[in-house]
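The other protein chains are all here in position, but one chain of the complex has been omitted.
Read from first to last, the chains carry the letters A and B; within each, the first residue is number 1.
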Amino acid sequence: MTRQAQTVITVRTPGQGLTDVTRPVAAFVARSGIATGLATLFIQHTSASLTVQENADPDVLADLNDFFRRVVPEGPALYRHAMEGPDDMPAHIRAALTQASLSIPVRDGALALGTWQGIYVFEHRARGHERRLVVHLAGN
Amino acid sequence: MTRQAQTVITVRTPGQGLTDVTRPVAAFVARSGIATGLATLFIQHTSASLTVQENADPDVLADLNDFFRRVVPEGPALYRHAMEGPDDMPAHIRAALTQASLSIPVRDGALALGTWQGIYVFEHRARGHERRLVVHLAGN
Partner (left out) sequence: MTRQAQTVITVRTPGQGLTDVTRPVAAFVARSGIATGLATLFIQHTSASLTVQENADPDVLADLNDFFRRVVPEGPALYRHAMEGPDDMPAHIRAALTQASLSIPVRDGALALGTWQGIYVFEHRARGHERRLVVHLAGN
């Protein structure tokens, strides 16, 4: 017999790059009292996204951001959609290449992340934004 | 105490590009009577995929499609797999770069999409196809 819980986590990103959100998600799981289940995150934006990445060496996050800037460059000749600024269309593409939703099992009352895994909001716009994550938890 | 519902939605794509499927998914959620829960979509194909994208400016969808054609080009020298036509292997790669499954929380009886978010089937073959989505809904 499973039950469920939901919350919205708001994150202020400082600009392009990755912001670790593991802690507030883990805290919500702990507060729920659910021992075994599934946590699903959904980001309510199309110019920021979600990814699971290594949380040990900050260079990994910088290299990851550089890669996305290189493979999806800005450039007025590349895109029709320009009215929200030169960084907007690349942001939508970078979001499509990563995830809008992520699901992580809950085991023994905690997120079943690997030793080096963290959950990140990936901001793809140049400036920081307030980003909303919906977290859905089901289990028992 | 959660319950669940499932359906299959069939979509006829007109060819390469994005087809909005938000409406039939939202209608299934509404009919289910589930107020709080999680909707998961799964596409039963490997040359079409799912993505959440901006639903305001159609140029975003055209630019997104162009990007995938540019970064995963057709070309007889690039791929071993050619027996299903020159557009088939690029279609498999574009599908791998996007999603086969997507999960969206249900809040207040509706999909918890952001203001500008739509759910899309991304057709990666040159010609249109009939594509099958399985929608799984759990909640109460």
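As a convention for this text, a contact is a pair of C-beta atoms (placed from the backbone, for glycine too) under 8 Å apart; a residue touches a chain by one contact, two chains touch by 3 or more.
As the structure is a computational prediction, the values presented were derived from the model and not from experiment.
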Option touching the unshown chain, where B:V71, B:A110 or B:A126 are the choices: B:V71
Where the missing chain touches chain A, by residue: 1-2, 36-38, 51-54, 57, 59-60, 62-64, 67, 71, 97-99, 102-105, 107, 112-117, 138-140
In chain B, positions touching the absent partner: 1-4, 6, 40, 42-46, 71-72, 78-81, 83, 89, 92-93, 95-97, 99-101, 103, 132, 134-136, 138
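We adopt the following convention: only the chains that are shown with their structure count from here on.
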Between chain A and chain B, centroid-to-centroid distance (C-alpha), Å: 19
